[in-house]
Every structure is written in C-alpha cells, then in structure tokens.
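In this view, the complex is presented without one of its protein chains, the others remaining in place.
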Amino acid sequence: MTPFPFSQSQRGYTPPRPIKVGVLGATGAVGQRFVQLLEGHPWFQVTALGASGRAVGKTYGAAAGWRLSADVPEYARDITMVEGKPGPEWDCDIIFTSLPAEIAGEVEEEFAAAGYKVFSNSRNHRYDPDVPLMIPEVNPDHSNMLAHQQKGRGWERGFIVTNPNCTTIHLVLALKPLQDAFGLKKVIVTTMQAVSGAGYPGVPSLDVIDNVMPHSFDEEEKVESEPLKIMGRFEENDPRFEEALFAVSATCTRVAVREGHTESVAVELGRTATIEEVAAALTEFEAEPQRLKLPSAPLHPVVLRTEAHRPQVLLDRDSENAMATVVGRLQKCKVLDYRFLLIGHNTIRGAAGASILNAELLAAQGLII
Amino acid sequence: MTPFPFSQSQRGYTPPRPIKVGVLGATGAVGQRFVQLLEGHPWFQVTALGASGRAVGKTYGAAAGWRLSADVPEYARDITMVEGKPGPEWDCDIIFTSLPAEIAGEVEEEFAAAGYKVFSNSRNHRYDPDVPLMIPEVNPDHSNMLAHQQKGRGWERGFIVTNPNCTTIHLVLALKPLQDAFGLKKVIVTTMQAVSGAGYPGVPSLDVIDNVMPHSFDEEEKVESEPLKIMGRFEENDPRFEEALFAVSATCTRVAVREGHTESVAVELGRTATIEEVAAALTEFEAEPQRLKLPSAPLHPVVLRTEAHRPQVLLDRDSENAMATVVGRLQKCKVLDYRFLLIGHNTIRGAAGASILNAELLAAQGLII
Amino acid sequence: MTPFPFSQSQRGYTPPRPIKVGVLGATGAVGQRFVQLLEGHPWFQVTALGASGRAVGKTYGAAAGWRLSADVPEYARDITMVEGKPGPEWDCDIIFTSLPAEIAGEVEEEFAAAGYKVFSNSRNHRYDPDVPLMIPEVNPDHSNMLAHQQKGRGWERGFIVTNPNCTTIHLVLALKPLQDAFGLKKVIVTTMQAVSGAGYPGVPSLDVIDNVMPHSFDEEEKVESEPLKIMGRFEENDPRFEEALFAVSATCTRVAVREGHTESVAVELGRTATIEEVAAALTEFEAEPQRLKLPSAPLHPVVLRTEAHRPQVLLDRDSENAMATVVGRLQKCKVLDYRFLLIGHNTIRGAAGASILNAELLAAQGLII
Partner (left out) sequence: MTPFPFSQSQRGYTPPRPIKVGVLGATGAVGQRFVQLLEGHPWFQVTALGASGRAVGKTYGAAAGWRLSADVPEYARDITMVEGKPGPEWDCDIIFTSLPAEIAGEVEEEFAAAGYKVFSNSRNHRYDPDVPLMIPEVNPDHSNMLAHQQKGRGWERGFIVTNPNCTTIHLVLALKPLQDAFGLKKVIVTTMQAVSGAGYPGVPSLDVIDNVMPHSFDEEEKVESEPLKIMGRFEENDPRFEEALFAVSATCTRVAVREGHTESVAVELGRTATIEEVAAALTEFEAEPQRLKLPSAPLHPVVLRTEAHRPQVLLDRDSENAMATVVGRLQKCKVLDYRFLLIGHNTIRGAAGASILNAELLAAQGLII
C-alpha cells in the first residue's frame, strides 16, 4: 500500500523540530490506520506504540495482526510495543488514542496529567464541558478552551482534544457550509455504515451477509447530539461551548461494506436558497486547514458529484486521500428543503485522519511545541 | 422449497368454481415468484405460462432458468410455454403480468380488451386515471373504478388492476394505520433495497459488493407519488381518484441483499399521539383481506418488533409468509413526530404476492367470475 | 419458518413411547438448529434446554438470541433454561450436544456416566477408540461398539455417539457410494465453507467481505482423518474400528456464504468405471436410514445435478430438507479419475440434523429405550 501522499508543495507552517507522537491502541482497527497514515508524515515522528497485556514487549510487526494491506509499514515493523501508561518509554509530545471506551477515559486523563497532548477517538470525554470536540474545518477556535481545561484540571502542559464519531464527522462537514451560508434548522439523516467502524473482530459476518443491521441506539444519540456541540459557538468570556440550535434526527444501520459510510440527508435551511446556491456553498467550502495548508488537509473538504449514480462509497471513499466528504444526488426535498447522499471514509477522515488533522491544526496554532 | 402455506382453516368466501390463471413473463424474477406462490392455491389454477421468443414451445421446467430453489414446482414443470398474445391457448380468467415496461403497456391492454382480468406489476398503467393502483388492506374500494374503466375503454369483461412498486407497498402498509388513526402530513423515507427487485441478470455484482448504490431517480419519483394515489379517496359520483394530501420525500439505494427492502421512515402526523398510541395503531391494524380471510392475506399486515436489533431484513422478511410489513425501532423523532425502520419482502408481498392478493380480493368482491 | 417436514407417510419403526430429549448448548448456532429441527418431531420430545451462566433460569425465548428466522418455535419459547449438569431437571433419554470443545469433553462424559444417551457435535471424543463416529447412511453398524464402550467405561445405560465435522459429512456421503461400487484410493478436496459453521459471533465480517479466508489447519486435519474412521470397518471380534486405506488431501477456506459448504473433489477409484457408472452409483445410493424410513432421512442421500451451473450452494442447500448432499459438474479428471463439485447444508445435515438422524437410527436399532 502506497503511503499517504502528503502534499509536497506545502508552504504553510512548519514546526521548528519534528514532533514526536505515540499511539495508544495501536493494534486496533483505527490504531492500524494511525500507523499507516503516519508513515512519512512531514511533521510527526512515531516514537512509541502502545499495547495491552500479551503484546507488550513484542515488535509491532509481530503483534499487530495487520489487516490493512499485505504488510506493516516498514518504519513500524521493529518498534517494540510498550504498556499504555505514562513513563519514559513514551518519549513523545502527542498521544493519539483509539482505546475501547471502557478504559479510554482514565488512560487519557493519566497521559494528559503527565503532560502529553492527547488526541482521542473515544467517546468518553467528548461531552466534557471543557474538552473541545473538533473538526478543523468547522470549529478551529474551540481549541481556545484548552487553556481553561488545563487550569481547571491542574494540568500544566497536557490536554485532551477529541474528534467526533465517524458518522458525525462527515455529516458535519457537509452541514457546515450550509450553516454558514443559509443557516440550518432541521436535519434528518439515515446512515448505512461500514463494518470497519466496529473494529476487529467487530461485526459478525452472520449479521451483515444478505442483511441490513440496525445500529445501536447509542450511535443514533451520538449523531444527534455531537453536531450541536461542534457547530456551536465557543464563548470566550464565560468559557463554554454554546450548542447550536438546529435539530438532528438520526437513524443508523450497518451494511456489508468494508470501509466508508453512506448517509442520506434531508435539511431545512435558515433561509430560502436555490439549488445552485446550495451546490456552490458545498463546492466552494474552504476553511482553516486549507488556508494553513496542513499536511493531511484535503484540497476540497467537500466534493460535490453531479452524476446520477454518485456518490458510491466504493468509488468515492478515497477521494482527496480519503479525507473528503463526497456529496451527490443533491435535490429539492418535498418535505424539508434539500436532500442529498453523502459518503466518507470512516477510519481515515472519520477516525485516525481526523485526530491527525486536529493535531496538525493545533501544531500550527502553536499549541503543541 | 415448501409451497406457500395458505390458511387451511379458511372460512371466508369460496369461489363457485376454480379460477383459471395465466402468467405473462413467467420466466422473470417476479414471474417465478408467481409460479411458486400459485402452487396449491385453493382458488386459482395455473393454465398458461407466457414466454418470449426462444422459450415458446418449451416446457417451463426446461426454459425457466429457475433460481428460487432447487427445482421448479412439479405442477409447472411440464406446462408448455406460449406466446404472450391473447388466444385460445390462454384459457383463463385472470392474467398476472410482470413484463418489462417497454412492452407491458400494450400487451396488458390487448389482454384486457380480449376479456381477461389483468393484474399487473408493471408501472405503465399505474397512473392512468381509470386504473386502480391497489393494496387490498389500503384501498379495497378503488376497484369500484373498474366499471368506469370498462365503459370508458369499451372493454366488456376485461380490465386492468395494478399494484404498486415493491418499495411503495411496504411503505404504504405502515403508513395506512397512521393515516387512519392520526392523519398524516409528511413522510421522509430512505430505502436500502434488495437486488432481486431488478430481476435477473439485473444488478451487476460489481455495483453492490462492498458498495451502496444510489437507485435511479425514477424509483424515487414512484415512491413519492404512488402513495398519494393509493391512499387517496375514490370519488364515486365524479369517478376519479382524489390524491391524498401529505408529502413524501424518498431517497432510494441498493445494497447487497438478495430479497427484502429496508426503509427508514420519519413521519409527521395530523394530530398529537403518544408512542403507545402509534404502536397500538400499527399492531392492531386489520383490514378487508383479514376480514374476508383471503387465502394469501397475512394474519397481521403490520408486525411491530420491539427488540433493539429488529427489524432485520434477513430475519423478518418471511414474516407472515412474507406477506407482512415488519416495523421496528419506533421512536420519537427530533425533527418530525416519529421515526421507525420497516422491512418487507420485495418479490412476494412487494410484487407477485401483491397481485395475487389483489386478485383474491376482487374475486371475493365478485368481480372475477 | 415452516417446521421441518417430517415424512407423514412414514411406515417404518415407531418407538413404544415418546423419547425425551434435552439440548446442551441450546443458544448456539447449532443449538438453535436442534431446537428448530425438533419442532413437531414424531418421536422426540424436547424436555430440557441447557445454558451457561447468565441464561440459566431465563426462558429460551428470552435468552436464545434467536437468529434463524423471525421467532423461536412456539413449543420452545417458554422452556426455562437449566444448567448443563446431570440432574433431575434433565428429565430425558437423549442429550444432543453442541458445546465448545473447551468444555464438551467432560460434560459429555458426565451425562453419559449419569445414564444419558449423548449425541455429540463436538470434536472431543470423535477419535476415542471406543466412540463411534457415525453417519447413518455410511456406518450404521458402528453402533455395535457401544456395548464395549459401556463395559470399558463402566457406564450402565449411557453412551456417547459422535457425528463428524460438517465438511466431512458431505464429503463422505458422496464418497461412500463410490467406495462401495468401485473402491477408493485417493481423494483431493478443496472447500469453500459457510460462515455459520463457526457459530455466532464467529467469523468477523472483515474476514469475508470481498475476501476468501484460509481456514485453520485443524479443519484440514479433521477432513483428512475423519473419513478414514467412518468409512473403516468395525471389527466385531477384536472390537475396534479399522481405518479405511485411501488417502485424503484437504484444503479448506471460508467464503461469504451464510449456510452451506461447497467442496471441489477429485477421486481415484479402485477400479476403472465409466462416467455413467459413477453417475448411477451416486444417484442410486440408498442405505439404512432410507430402508428404515427414519423421520429425518432424505429420500435420496445424494442428489446428482447435471445442469452446467449446478450445484449452487444457494439453490441446492435445502434439497431433501437440507439433509442431502448435492453433487454436480461430474467430469473425467485429467489427473485422478473423476472430479465433481458437491454442496451440503452445514448446520442441518452437517450438524444438528446429523445428530438427530444418528439418534433416530439408534432408536430404530433398539439402543435408546
């Protein structure tokens, strides 16, 4: 598998020295994506990979159970895996985490307290009032909360930044340009999600071969609530996140797709808009990561396809190095204002890539080193 | 494959003599379902099977390319296939049709003009103002249009009755009890449809393995408009179908499922209702086919499941002999009033079984013989 | 789901009283098949269902996590599950078991020692020199070992009978008529196995969507060795099973199929035979269960299809109520003598149905009550 093609012609921010990163949960489905996406990263250098019990002390090549392509990236093959506790073997500035929710909450706090900048995929701290839930294109200013987080928790250098659920990220990327241009009042979404979102072993094959599986209620709650925090405003004076006011209704299912979620979305806007205006808002959307030319940022965060049979998750999930949300079938809706399909890669832009882009943003904001 | 288990304890209407039926398009995906479902039918007796060019003159067993189970039902194996034109070899009262839209329109008219009662799965005549688009549980009185149809077209004994698109049927079966109990204002639906709906060879495997495929715009239009005719009122005096007034927004996709459609539905009702009232309306729904104890009628047209992971198309598509619509995940909707998932068998209740149930209803109404 | 259609016109052996049966591991994939297949059994009556820890004390309907069709068969719904230990709540003659290999060995011995007739799907005792590994069509006389088993182990009324691995059963059913008619020297088989064989949750969806998965080496060993014991001779005088002398080479894979294994087989026979002779041997194969008209016995244990595109696991797995092995593509082999494809249902004929048929045989042999 070809390494992630970071922009070479990059002329934005460059950190003064390589930033060292560690990955907690490095053998999991998202953990493997971290290891894959960090190969050859222009700013980040992997110095530690964390494992649970049995794998500690083994090389990553031997213990990973690599499932993304033929072989573990060469740089990671001989890294000896270490226990997921702060200590001298975690010689790094940043911790990327993708741990099971049962343990993620505490472990992330331990690392933050020990001075690490933690970028988390887990749901545990997403709703903490002092923890930013970030998508760099949507709410780059939410990192302003971190000073208050550190003060409130008594952490000197460490902090926790979270990224949303994979389904939320792609939904919000498509909603943000609409919110900016027209305001947003109502959103109804039905998802058809890939099995990789559940990790490995994850979804039993008997659940999805010749079937559509209702997802857990919990997933629906996340997709209904996370967008309101992300798309809400950060109140500088009385430091808090003020939730956005639109309503989201989410129905979630799983289908027999390996990678990439499909979402059917209907929206009611804050004001009247022609379909050409809506299309233009999506197509022209550009935000902080694009202006900062962050290494993992897609050139176009939202890609609009106009062909009758697009988007297709199979064909479009790798668009913009799997970092874009691809929208298509944009039409007038007979009930709300507009409806469309969107697809997006769930373990790249929807998980590991989301954390990495958050870390790149914060590095460029001067918050890492 | 076990024959369709027609109710044995049936004590409703019985026709005075066996009713002879023929099937046009008998080798197609839906045509095979007709042949399967008519095995051992208590009222109907298959006397003719129609084929195109090459297959004419061959036995059904040899020409069918049977794909539903190991073997063609024994009764049909040695029937010699005949050309799809009215004539003495079509010795029957009823014609069930499942022809490609390119030819269905004309052929159906020819048979109706020649005195046959035509029950059609094709879209061609669904919108003719004098052709009923029927679901026996929903609009059994729409057959009152047939006298006007015959008069207007100069047909003495024949007529055309259509049944809706497979996706529409299951949607409408779930909506009808809500319309009756609470009124209905808005419906948003996203579908995940089985590949069998497109017949054979139909959907290319490259389109659905590891993919979700946007369906044609045409499918979405059907699902948005058909319910309004079906759930509308038949005006006896000025004979016409008055469309229902609610709005439907439909987004349609195909997934790697063999049989059975899944639909994610959100509704706005005409008046406030508690979730218990909505559940009761669905569960208690019973209509003309149940009262008449028609042979193919499900005991419960709508089945409500309350388990967290239901409905699943794989487990629920055969409910009530594949003649029910199965609803689950009923919840308050944050945007409209309620939302739920439904599943239903697309080639049985959604196609061949729909036509047969229509024919049973009309027989009981005294309109066949 | 329609209950298993036991032959009604049955005029063979009938036991003097209903035989009571219990199922160990009743919530597993094969356990559910037992519960399904035993619905309405003419001889056997389910009196106890066993569960592990949490499920003990719950009704089967509540605890089963039923995955075979819409609902648990009505007869089983309210049975309270009991612990898997011999005791008064196991009021039955026969125990059907489908337990994980980690515990099956001991539990089965406990029940046999306590006087139960144990019919096991687990691999633990398959190779014990005093335990018959039985397929009723192949080695019905191997039950003669049971008297010696009881004597040797000091069991008064109980015993253990095993059935082979699902892949082996179908292979041996196709090989037996060839062995009988022509002798058998070499067998090379490659399997494409269904995911249901691994139970639930079993095979991860990430392993089989868009993939073919090499099966474990262990599976290959079973398929290479089990046939030799089954097709070997029972030595009455010096009571032991004398292994058959042919050689089997087995390569096993898993594919994205829910139910039913496909096997590609090449054989070298003991003597020259024409393809017509081989076809006749397969087609005309009939054995003890057919002669005894056992309730679950297929009319034809081996079905030979001659169409170019058969067998197909999807179409043929339910042949003869899923109790037959379906062979097709029979051809001369350029390396050995003949080659063919076979398919068979893995959790019915290949597991639960295999145990039930074994129990029926032994009942007719007077070994149960």
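Read from first to last, the chains carry the letters A, B and C; within each, the first residue is number 1.
Following the convention adopted for this analysis, a residue touches a chain if its C-beta (ideal position, glycine included) is under 8 Å from a C-beta of that chain, and two chains touch if they have at least 3 such contacts.
None of the values given here were measured: they were computed from a predicted structure.
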| item | value |
| --- | --- |
| Omitted-chain contact residue, chosen from C:Glu108, C:Glu224, C:Glu320 or C:Glu360 | C:Glu224 |
| Given C:Ala26, C:Leu99, C:Ile188 or C:Ala363, the one touching the chain that is not displayed | C:Ile188 |
| Chain not shown: contacting residue from B:Lys20, B:Arg67 or B:His309 | B:Arg67 |
| Which residue of C:Ala64, C:Leu99, C:Leu341 or C:Ile368 touches the chain not shown here | C:Leu341 |
| Contact with the hidden chain (one of B:Ile209, B:Ala244, B:Ala280 or B:Ile369) | B:Ile209 |
| Missing-partner contacts on chain B, residue numbers | 29, 67, 195-196, 200-210, 256-258 |
| Chain A residues that touch the omitted chain in the full complex | 1-2, 5, 67, 69-70, 209-210, 315-316, 318-319, 326 |
| Touch list for chain C against the chain that is not drawn | 186-188, 190, 192, 210-214, 216-217, 224, 247-249, 251, 253, 255-258, 262, 264, 266, 308-315, 328-329, 333-336, 339, 341, 343 |
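Here is the rule we use: only the chains that are shown with their structure count from here on.
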| item | value |
| --- | --- |
| Mean-CA-position distance for chain B and chain A (Å) | 43 |
| Rounded Å distance, chain A centre to chain C centre (Cα mean) | 48 |
| Separation of chain B from chain C, taking each centre as the mean of its C-alpha atoms, in whole Å | 40 |
| Per-residue overlap in chain B, given as positions that touch at least 2 other chains | 210, 315 |
